[in-house]
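The block underneath contains the structure these notes are about, expressed in structure tokens.
So, chain A:
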Amino acid sequence: MRIGLAVLRNEFLIYFKKWIHIIVNIAFFIFSTSLFSLVAGLEQELLAEWGAGVIWVVALLSMLLAMPLLFQPDREDGTLDLMLLSAVDPAWLALAKAAANWCVFGLPLVLLSPLLGASYGLEGIALLVLPATLALGTPALILLAAVAAALTAGLRRGVGLLALLVLPLALPILLFGVRATELAADGFPAGAPLMMLGAFLLAALGLLPWAAGAALRATAN
Partner candidate 1 sequence: MREFLAMGGYAAFVWSCVGLSFAVFAGLMLTARRRLRSVRGRIRIRQRNAAPDEGSWELRA
Partner candidate 2 sequence: MNLVSTMLEARRLTIWRGERRLCRDLSFSLASGSLLLLQGRNGSGKTSLLRCLAGLLPLESGTVELNGIAFRRDPARYLRCLGWLGHKDGLKTELSVHRNLAFRLRLAGLAGKAGKEDELLERAGLKGLGNRAASQLSFGQRRRLALAGLIGAAPPVWLLDEPDANLDAQGREWLQRELNSHLDAGGCAVLAGHRMEWRVCGPAPQLILGIAR
């Protein structure tokens, strides 16, 4: 556990040295979202209807960009071996790395989403619900990604496979995130899907770090 905290701290330090990645991810998020609105033809009604879906899908994709950073660099420079050979439970290791990755690549998307939502014509309570869904959904997503990234970390061109493994499993998170925002935009209570997202997050926190830890051990050869 204390070793887990040390890993967490180390991760933050490394990510801040790699600040270019962070900027690239945020830029990708903003630019891709605006691409959709350009292609959709700038009709305000259509935009409001599609806003939640577009922002969620682009958030998913931009997090996908950062997922290889979870374990691939550690695998390449030999740090992963060292961490697996320390006495820390690999589940804590996976959790710490996922938490750092989320704080750096997920949290900015949550904070930016109201702005982009507003540009898509979302109003009122929906502008609060959208970041709330992202805040609940993206950590669960990154935990799923931790499992997939641990499974594919040893592969030279594992990024495509990583995406293929993550996307089907991430479907429920995406659906509920979009659903809650749409309900809120149409003036309905969005509590139920938000609670479902919360339940997913809890279940993911309870189960996926162990799966990711087992995956790290399994692919450590």
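We take it that a contact is a pair of C-beta atoms (placed from the backbone, for glycine too) under 8 Å apart; a residue touches a chain by one contact, two chains touch by 3 or more; residues count from 1.
Here is how the candidates were picked: all candidates are chains of the complex that A comes from, given by their letters.
These figures come from a predicted structure and were not determined experimentally.
Screening 1 or 2 for touch with chain A: in this complex the touching candidate is 2. Residues 2-3, 6, 10, 13-14, 17-18, 76-79, 81-89, 220-221 of chain A touch candidate 2 in their complex.
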